[in-house]
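One structure is given below, encoded as structure tokens.
Complex shown without one protein chain; remaining protein chains in place.
Read from first to last, the chains carry the letters A and B; within each, the first residue is number 1.
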Amino acid sequence: MKIDNTLPLEYSTEQNRMNVLGFWIFLGAEVMLFATLFATYFTLAHRTGNGPSGAEIFEIAPVLIETFLLLTSSFTIGLGVHAMRLGRKNAMIAFFAVTLLLGLAFLGVEIYEFTHYVHIGAGLQTSAFTAILLTTLGTHGAHVTLGLFWGLFIILQVKKRGLTPETANKSFIFSLYWHFLDVVWIFIFSFVYLKGMM
Amino acid sequence: MSELFPRKQVMGFVFSLVLTAAALTVYFMDLSFAVGMTVLLVTAFVQAAVQLVVFMHAGETDDKVAIYMNIYYGVAIALVTIFGTLLILVWDM
Partner (left out) sequence: MDYFDRFAIPHPSPAIYASMVAIGLTVVAIIFGLTYFKKWGYLWREWLTTVDHKRIGIMYLISALIMLFRGGVDAIMMRAQTAVPDNKLLDAQHYNEVFTTHGVVMIIFMAMPFIYALMNVVVPLQIGARDVAFPRLNALSFWLFFMGAMLFNISFVIGGSPDAGWTSYFPLAGNDFSQSVGTNYYMLSIQIAGIGTLISGINFTTTIFKMRAPGMTLMKMPMFTWTALITNAIVLFAFPVLTIALLLGTMDRLFGTNFFTMTNGGMDMLWANLFWVWGHPEVYILILPAFGIYSEVISTFSRRNLYGYKSMVGSIVIISFFSFLVWTHHFFTMGQGPLTNSIFSITTMAIAIPTGIKIFNWLLTMRKGSIKFTVPMLYSVGFIPIFTIGGVTGVMLGMASADYQYHNTMFLVAHFHYTIIPGVVFAMIAGLTYWWPKMFGFMLNERIGKWAFWFIAIGFNVTFFPMFFTGLDGQARRMYTYSEATGFGPLNMLSFAGAIVLMIGFALIVYNVYYSTRYASRNISADPWNARTLEWATHSPVPSYNFAITPQVNSIEALWDHKKKGQPLFSGPIEKIHMPNNSGVPFIMSCIFFVWGFSFVFSMWIPAIITTIGIFVCMAHRSFEKDDGYYISVKEIEDTEKECEVQSR
């Protein structure tokens, strides 16, 4: 492997540059995945059957907490990548760890939200609206859950192997994934919750 | 310590919080549907752009063109799919 030392570690080999571009292309596919969920959500948003509507079940407090947690985690992982580029391994691990903790807290609030919905009679089988609401949120939540494990693996690898072209590349790609989840959440926040409560 | 908190990213974070607060006006104020949706569309897309440029460093390599083309193309098709679906199944059904 030829290592180009003029570039940041995560871009330093040809394979690394391909990995990053490949991941961006994957994110393009993810855009379409979530767009399909949104298309379905908007189509079914008012088809509530005998179940409740969005305005009846949405609450602003947990949503705001979730938004703040995820926005902050997106900021901290950005700092993590910055620290990685400075070669500050421990600072980077700390920022990544904070990110994952914020992600975990987000997931906790989301699980609370889900149980709350089911409790007040807005379960998966209640109506087309509740089904697509929970599926859209659930798909995002599943991405976050996967991200928690992935991020943990990366922290372990950086800790053990140090900042190498491989680990830096993986960390950077993970940061792309995490930022992307934040972007998706912003659209959920705006067009599922705020539009629903407007 | 301060070198760990680059100005650009801190400003990006503050800006994203401001955008979130701006979006919240649709909840706290009594806006019409059209105005509310405009606010949400603007804040959401600007917010996404901030993430893309400031945090994801989309434009920092030679693959910039490929990356942006990929995202624009994806977003364009996503919008076509969403609005096309709404046209077929809701607005014109």
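Note that contacts are C-beta pairs under 8 Å (C-beta built on N, C-alpha and C of every residue); 3 or more make two chains touch, one makes a residue touch a chain.
Owing to the predicted nature of the structure, the values given are computational and were not obtained by experimental measurement.
Touched by the hidden chain within the whole complex are the displayed chains A, B.
Residue in contact with the omitted chain (choice from A:Ser12, A:Ser74, A:Thr99 or A:Thr126): A:Thr126. The missing chain, though absent from the display, is touched by one residue of B:Ala21, B:Leu41 or B:Leu87; that residue is B:Leu87.
The set of chain B residues touching the chain not shown comprises 63, 66, 73-74, 76-77, 80-81, 84-85, 87-89, 92-93. Contact between chain A and the absent chain runs through residues 1, 14, 17-19, 21-22, 25-26, 28-30, 32-33, 36-37, 39-40, 43-44, 47-51, 124-129, 131-132, 135, 149-150, 153-154, 156-157, 166, 170.
Simple rule for what comes next: only the chains that are shown with their structure count from here on.
Separating the centre of chain A from that of chain B, both taken as means of CA atoms, is a distance of 15 Å. Looking at the complex, you find that chain B touches chain A at residues 3-6, 9, 12-13, 16-17, 20, 23-24, 26-27, 31, 33, 36-37, 40-41, 43-44, 47-48, 51-52, 54-58, 61, 63, 66-67, 70-71, 73-75, 77-79, 81-82, 85-86, 89-90.
Residues of chain A that touch chain B in their complex: 11, 17, 20-21, 24-25, 27-29, 31-32, 34-36, 38-40, 42-43, 60, 64, 67-68, 71-72, 74-75, 77-79, 81-83, 86, 88, 91, 175-176, 179-180, 182-183, 186-187, 189-191, 194-195, 197-198.
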